[in-house]
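Contents: one structure, followed by commentary.
As you look at this complex, bear in mind that one protein chain is not there, while each of the others sits in place.
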Amino acid sequence: MARIMSLTDAVAENVRDGDTVAMEGFTHLIPYAAGHEVIRQGKKDLFLVRMTPDILYDQLIGVGAARGMKFSWGGNPGVGSLHRFRDAVENQWPRPLAIEEHSHAAMANAYEAGAANLPFAMLRGYVGADLPKVNSNIKSVTCPFTGEVLAAVPAIRPDVTIIHAQRADRKGNVLLEGIVGVQKEAVLAARRSIVTVEEIVDELSPPSPNSVVLPTWAVTAVAYVPGGAFPSYAHGYYPRSNAFYIRWDEIARDRQTFTAWIKENVLDARPEDFARYAATTSAKVA
Amino acid sequence: MARIMSLTDAVAENVRDGDTVAMEGFTHLIPYAAGHEVIRQGKKDLFLVRMTPDILYDQLIGVGAARGMKFSWGGNPGVGSLHRFRDAVENQWPRPLAIEEHSHAAMANAYEAGAANLPFAMLRGYVGADLPKVNSNIKSVTCPFTGEVLAAVPAIRPDVTIIHAQRADRKGNVLLEGIVGVQKEAVLAARRSIVTVEEIVDELSPPSPNSVVLPTWAVTAVAYVPGGAFPSYAHGYYPRSNAFYIRWDEIARDRQTFTAWIKENVLDARPEDFARYAATTSAKVA
Amino acid sequence: MMTDFTPTEMMTIAAARALSNDDVCFVGIGAPSAACNVARLTHAPDITLIYESGTVGTKPDVLPLSIGDGELCDTALFTVSVPEMFRYWLQGGRITTGFLGGAQIDRFANLNTTVVGPYDRPKVRLPGGGGAPEIASNCGRIFITMALSKRGFVEKLPFVTSMGHGEGGDHRERLGLKTKGPTRVITDLCILEPDTQTKELTVVSIHPGVERERIVENCGWPIKFAETVIETPAPTETELSVLRDINARTKKAHEGAGPGKEAA
Partner (left out) sequence: MMTDFTPTEMMTIAAARALSNDDVCFVGIGAPSAACNVARLTHAPDITLIYESGTVGTKPDVLPLSIGDGELCDTALFTVSVPEMFRYWLQGGRITTGFLGGAQIDRFANLNTTVVGPYDRPKVRLPGGGGAPEIASNCGRIFITMALSKRGFVEKLPFVTSMGHGEGGDHRERLGLKTKGPTRVITDLCILEPDTQTKELTVVSIHPGVERERIVENCGWPIKFAETVIETPAPTETELSVLRDINARTKKAHEGAGPGKEAA
């Protein structure tokens, strides 16, 4: 059963130095508050996994918390480069970053295989592409019926997955809605999981029998962190701050402005500070 | 784009003698009206596919419409045997029935692989079981990373899939809710598809962004057949007639009572006759 | 403590007691479904019941006739597609306990629900395995409940639909399985558990009023008894009334609907 606990305790108990960590969210519901707590607690040598490492992973890489990263698209969506990621790959600053690069389809299938407790995933993929030449974790498998050859990648099985969701009930059952990305798969594929939520409610009341629910016995820890996805968004709660994504380009371009920003907004901040993003927005539409 | 048409035309155009046909529905939303139309039109030599062939496939087998069947559980749920199925397998009446038998997990994965356009599905399955000894379509595949051996089955790719759903909009987009079984996969795995619905509405209005919707361009034909799932049920419209399932045992046990029932309730009936099951029930709860 | 109960009631209640509040239980239809819901309505209110139709955390007020009755979905925490159920939840290793019944069982708790007679020329064609083959291998442990009879408890199965302990001993481990397999078989006369070494089913508890001879007579193989055999505690008043209530509600709910002429 999931324990409902503070974000500080949830991260302290479940994220360990050296862990393989997936903080997922496909633009929507990115667990910023939890990622900042990981930085504040000085976790190190993490192997980060994420389809779309965006600003949050730029921050983790920039502070030197990561030894490596498995990913499929590492940019600031619609804006440009992730400068801290580039600085790590191009100049090894603040430390070298070992990368394992895939396509979205392969990553999505690899999470899916992890959730399904399979050792690998297969896909019609990578045809004519160069990635298999530089990534030894892209192999092939032959259909025993037709003889067709398909691409194969190892299942993703994180030590811990961290996501943000709209709400949980008091038993720790979690509801996600909207663009749900690979979060369900990432949680089910992981040994441990932390879910930060906008609200804790008496009744989960899924809007449809087939809503995306994670039952309490499939989650390790739930933490109440309203606003915890900012500058990403929580469908029905507050919108994405596209302006912050645009502004991040200036902040992250320079090592010093980045470091100053981290000090002010992460190291000297607390999980509760995210609440202002939930509070200052227009009324809920959900 | 799906065409909205009569059930008679939909079956006439899309179900051909000799076809591999999947009429899916895991207890819920079984397309009885459409199956009866297939019988009325005298379609023959069908290869039937279904995880849980229940009364509807008992009827199709009993009238001699099927040359074979791929399935994973062939009983009358909670009641007992499917007598027409048994008569075909045990006594070849009214004709022999070639069977390809799997487990539920294998069938579900095989539909999933069909929807995903993969040639086969893999699963942790059949360990220590005898089915692989009698079914040459159960093979194995080896993980290229760990060397583990997994079971493999061919993807299911029906010529035509037939399902029943709660509602469609006027463009032919379809919504399913409740126990959705493998219907989405069965439709996406098929070359052609027919969906009968309880209602045709102006706006589909899915109750959640992540509702189970089949877009019009993924469906071949939509037919308005209220009550078309009876004695199965349509969540939010009318309940399952467990009493009819119990009663089927007597009807089907004997070849003559079966044949008389088919004449009265199928051959001499029309799709519109199903409307009484929709009409006589308690108010919608959806 | 009641004395007026049927063997089937004793079986269901003994099966219910095997479950705990923390179980995430994959429920087979029939006797398992009754046992799981009696557990939920007595000592294990927070047990998670899962039916293979995709309903998770369901709390039916009446017992379903099929594994996909609307009642299961209406009262579920959520409902997933059947592929997801078998991939993420069962194969994913999220189920602590699978609860199965069967037509035939052997001394190593292998089950047959496929055929009597040769597969190609069956004397009796049974429904088949359904979810059982992978329930048996992927759940943390398996409970089985079926009435003891010579037809059901047989020396040799004509067909192994789902593996229990195979040929006994470490057979499961040899096939790479990490789950426990059948750890308890609850019948209408007694409770059996596999011997720790040989894995042969052995009587560990006998229901009140049942003679050892009756157990021996109703088993198709020379059944063994454990060194220490206890008496199964008789049903309590609460257990019996909960079971009888749900059975009565169920009977009422499943009657009614007309014979294909009138709707329910």
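Worth pointing out:
Each chain gets a letter, A, B and C, in the order it is written, and its residues are counted from 1.
In the analysis below, a contact is a pair of C-beta atoms (placed from the backbone, for glycine too) under 8 Å apart; a residue touches a chain by one contact, two chains touch by 3 or more.
In this text, all values refer to a predicted model and were calculated from it rather than measured experimentally.
Shown chains touched by the hidden one, complex as a whole: A, B. Of the listed positions A:112, A:159 or A:198, the one in contact with the omitted chain in the full complex is A:112. Taking the whole complex into account, chain A touches the unshown chain at residues 26-28, 51-52, 71-75, 77-79, 81-82, 85-86, 89-90, 101, 103-105, 108-109, 111-112, 123-131, 134, 148, 178-182, 184-185, 212, 227, 230-231, 233, 235, 238-247, 251, 261, 265, 276-281. In the full complex, the hidden chain is touched by chain B at residues 1, 115-118, 173, 184-185, 188, 204, 206, 209-213, 215, 217-218.
In this text, only the chains that are shown with their structure count from here on.
The fewest steps needed to get from chain A to chain B, moving only between touching chains, is 1. In terms of C-beta pairs in contact, the better-connected of the chain pairs B-C and A-C is B-C. Centroid to centroid, with C-alpha atoms defining each point, chain A and chain C lie 40 Å apart. Each of residues 123-124, 148, 178-180, 212, 235 in chain B touches at least two other chains.
Of all residues in chain C, those that touch two or more other chains are 73, 79, 81, 87, 91.
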